[in-house]
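Input: one structure, supplied below.
Left out: one protein chain. Kept in place: all the others.
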Amino acid sequence: MALSKSQLLEAYRRMRTIREFEENIHRENTTGEIPGFLHLYCGQEANAVAVCMHLEDTDYIASNHRGHGHCLAKGADVEGMMLELYGKADGLCKGRGGSMHIADVSRGILGANGIVGAGAPLAAGAALTAKTLGTGGVAVSFQGDGASNEGYVFEAINMAVMWQLPVIFYFENNGYGEFTGHDHVVGSKDIAGRAAGFGLPAVKIDGTDFFEIHEASGEAVQRARAGKGPTVIEAVAVRFYGHYEGDPQAYRSKEELADVRQNRDCLKILRQKLIAGKKASARELDAIDREAVDLINACRETAKSAAYPEASTLTDNTYVSY
Amino acid sequence: MALSKSQLLEAYRRMRTIREFEENIHRENTTGEIPGFLHLYCGQEANAVAVCMHLEDTDYIASNHRGHGHCLAKGADVEGMMLELYGKADGLCKGRGGSMHIADVSRGILGANGIVGAGAPLAAGAALTAKTLGTGGVAVSFQGDGASNEGYVFEAINMAVMWQLPVIFYFENNGYGEFTGHDHVVGSKDIAGRAAGFGLPAVKIDGTDFFEIHEASGEAVQRARAGKGPTVIEAVAVRFYGHYEGDPQAYRSKEELADVRQNRDCLKILRQKLIAGKKASARELDAIDREAVDLINACRETAKSAAYPEASTLTDNTYVSY
Amino acid sequence: MAEMAMRAAINLALREEMRRDERVIMIGTDIAGGAQGSSGAEDVAGGVLGITKGLLSEFGAGRVIDTPISEMGYMGVAVGAAATGLRPVAELMFIDFIGCCGDMLLNQAAKIRYMFGGKSTCPLVVRTTIGAGANAAAQHSQSLYHWVTAVPGLKVVVPSNAYDARGLLATAIRDDDPVIFCEHKALYDFPAAAVEIPDASYTIPFGEANFVTEGTDVTVVALGLMTHIAAGVAAALSGKGISVEVIDPRTTSPLDEESILESVASTGRLVIVDESAARCGFGQDVAALVAERAFHALKAPIKVVTPPHCPTPFSPPLEQAWIPSGERVAGAILETMGLDPALAAA
Partner (left out) sequence: MAEMAMRAAINLALREEMRRDERVIMIGTDIAGGAQGSSGAEDVAGGVLGITKGLLSEFGAGRVIDTPISEMGYMGVAVGAAATGLRPVAELMFIDFIGCCGDMLLNQAAKIRYMFGGKSTCPLVVRTTIGAGANAAAQHSQSLYHWVTAVPGLKVVVPSNAYDARGLLATAIRDDDPVIFCEHKALYDFPAAAVEIPDASYTIPFGEANFVTEGTDVTVVALGLMTHIAAGVAAALSGKGISVEVIDPRTTSPLDEESILESVASTGRLVIVDESAARCGFGQDVAALVAERAFHALKAPIKVVTPPHCPTPFSPPLEQAWIPSGERVAGAILETMGLDPALAAA
């Protein structure tokens, strides 16, 4: 799947924007101004971006607790996201959801989710809608390696196979569920292989390589759109930070942490490939970097000074009508 | 695994007793004296009996809604079972459980279960006890093809693999979950294959052939006792009656129903093999048949005339202490 | 107008709504039944309780979807579908199985609208069965509507007769919020629940109680099967000069608080008959409402008649002792009036 220069630059911009968004939170979190639990996506940006490049607003994604990247890649408003993380009234969810529940259904984002694995059946449901109403849409659920142990994820895969739903189950295997290594809890040591037994194509790819992700997910999306059913993708990825902000990661060696940043940084890798392949100059990419920094800084300042929701609105939207 | 004549006759007796037990219920159910939902095991007897021949009282089984056969095979008192089905005070569960909750923990029976698939984690738990306390015991969960779609069954399999638990997940694939054919709901069309992806031995066998079941489950039990971990067995079996008593089975052809009784009756097949292999004479087997009939008739009469529990005992045993 | 059993009325409402709006789909285990059987006959069952029979034939497998036994999975599919443009009616065969799919109701369906700042809807209906009396023992007899009533974001319906069931189910399906629709198994073919219903489709608003009987001495609040037990007691006691007002709230969330409070304001006495639970149940909920907001009208202690705090037993005589009986209800009514409960038997 050939990508035009503008597509490539846009992909870089998105990955860079996500990185900057997350790094900003990482820095700002120490100020205590950002409430709640925060799970950063740094290191995994290529996955959300390359997958979502194949999707339209009318396609759906279901995300997980580590959801900032997925939402930004799928087109959520950056400022709205930042406002939401700060719990402000003008946030994407009016301050009700926060980091773990960021959503924008109008952009096809069924939400980050505080329940590990819950997105898989939800995405299958969105795919059922697409199939039933003939919208031509597809759905993608993003979840981690840890989520691959939740039984309902398998249930969703089985139903997707039976009903040949246009859905992709995308497992970002960053090696850890919280503090526990993948091999300690996945008996088969292999998510794609385990899924393949359910009777659908299941591939294992390098989740640090934008192009490989783009290729594999493109095929899966095409297959889904063509009515040829679901796909499982296991992308071997890396997590730069701890499970949540504040996790000192005693369980990871300094060497591993240095290695992932040096050798397995998807953003660095894409940058090198773009330059080496003469798709973009360092100068062009630097400009994008600066724009991303500016954008995020502006959003942060807006978010910091924005108003909190009024207590009088506390129960709004519990129901449509009651 | 060679079986002595007395073992073979005992196996035949158990299968015959289960068959007679169930046929009796089938007949008596029309009188309205047996309360509740009834799921008969007729046609599947070889499975419970051949598997449980490898087990001691200190080993555990977890059964499902179609549990009479498993319980009888594991050594539950026949009269106590019959009393329980009639809801009588001297029933195995004092009339509290009935058909769907028959249990006798002292015999290693963790109960029939009204929740499809729930037995799989329970059996894994019994195996964890065996492993932790070093009892040398093993655990078997019996469940149907339909149960293979419950996610927590996969979760249990995964944990059994990770912790190398002495547990066997025995799937009796009788082709139907309630009224729905196996192929309609198992996307991969293959339970053993789906399970194998979890990283454990998974075999598919003929669930109408006592000897094949005995062999495969014997190997699995041996492996478990030797600390070599769990096994999945899918046994292709047949269900003679409807899902529950009263199900007219419009979804099954007359031909299929005739065929399973004529050509796939595990009891008939065992009988023929015993006689053909000169392990037993028709006369010996006839005598066992008569004894089974007499036993069940006697139990039925006892059960019919026995007393119901007193209303004053209604809340007994909700707690050990409260 | 024709008399119809509650079973048929529910089936009718489903048909009507599926005809009216093609976004309405049904999903559940064996809701059609028969797929891939060797006879080739499909639509043989309509669920183990036969409620959805004929829908497959009329609407096809694209809209009447037999699922694997994967409650969490298919409930999640229903929620995801509801959030993206369909209006699924998911069947949970027995509410007892809520422990196998609870998260999709508790944390997803109930909360997405709120968590997403009001920018989404989840027009999901979960049809499920409740109730003891069928000797189905502890795992198939519960009436866990108190669990879902406690969850903000869910609406909860407990119909007591064919007329209400049809109208409330139509409302549920047209409602943009998730609704748990609880059908008492014993009412499907219960003679007193089979009532005259209009030919044309109709809706009944949520949060409007039905006054089953009017009375002046004691208010009795009862739902589902209990409504009929209460009505029977009211009829019997009226022969003894005691006037009982039986209120059937029909929906527990939203709850028609005003009707209950007004009734107690006039009678001064309250008995609640409830099958849900002896602790933290719907009965206690109504008692708390009245003890706070109609306290000054009360002339006597509030009585809550529920099953005991123990699982539902299998054995028929025990099960009958477990279910709130007319005798216990009558006794409670008489007690609130300072009369000898033995009078009921007389």
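Which chain is which? They are A, B and C, in the order written, and residues in each are numbered from 1.
The rule is simple: a residue touches a chain if its C-beta (ideal position, glycine included) is under 8 Å from a C-beta of that chain, and two chains touch if they have at least 3 such contacts.
Quick caveat: nothing in here was measured; it's all calculated off a predicted structure.
In terms of the touch definition stated at the top, the absent chain reaches A, B, C within the entire complex. Touch with the chain that is not drawn comes from one residue among B:Ile18, B:Val51 or B:Cys93, which is B:Cys93. Within the set A:Leu55, A:Cys71, A:Ile115 or A:Ala237, the residue that contacts the chain not displayed is A:Ile115. Of the options A:His54, A:His70 or A:Arg96, the residue whose C-beta touches the omitted chain is A:Arg96.
Only one of C:Ala5, C:Ile27, C:Cys100 or C:Ile260 touches the absent chain when the whole complex is considered: C:Cys100.
Those residues of chain B that touch the chain absent from the view are 60, 62, 91-97, 101, 103-106, 110-111, 113-115, 118, 120-130, 132-133, 135, 139, 151-152, 155-156, 158-159, 162-163, 316-322. Interface with the hidden chain, as seen from chain A, comprises residues 35-37, 87-89, 91, 93, 95-98, 100-101, 113-117, 146-147, 149-152, 176-186, 243-244, 250-256, 308-309, 311, 313-315, 318. Along chain C, the points of touch with the absent chain fall at residues 72, 96-107, 110-111, 114-115, 137-139, 146-147, 149-153, 253, 255, 276-285, 287-293, 295-296, 298, 300-304, 308-311, 313-314.
Going forward, only the chains that are shown with their structure count from here on.
Under the stated contact rule, the graph of chain-to-chain touches is complete, every pair of chains being in contact. On a Cα centroid basis, the chain most remote from chain A in this structure is B. Mean C-alpha positions place chain A and chain B at a centre distance of 45 Å. Inter-chain spacing, taken between the CA centroids of chain A and chain C, is 40 Å. If you average the Cα atoms of chain B and of chain C, the two centres end up 35 Å apart. In chain C, 67-68, 70, 72-73 are the positions where the chain touches two or more neighbouring chains simultaneously.
Contact with two or more other chains is made by residues 151-152, 155, 158-159, 162 of chain A.
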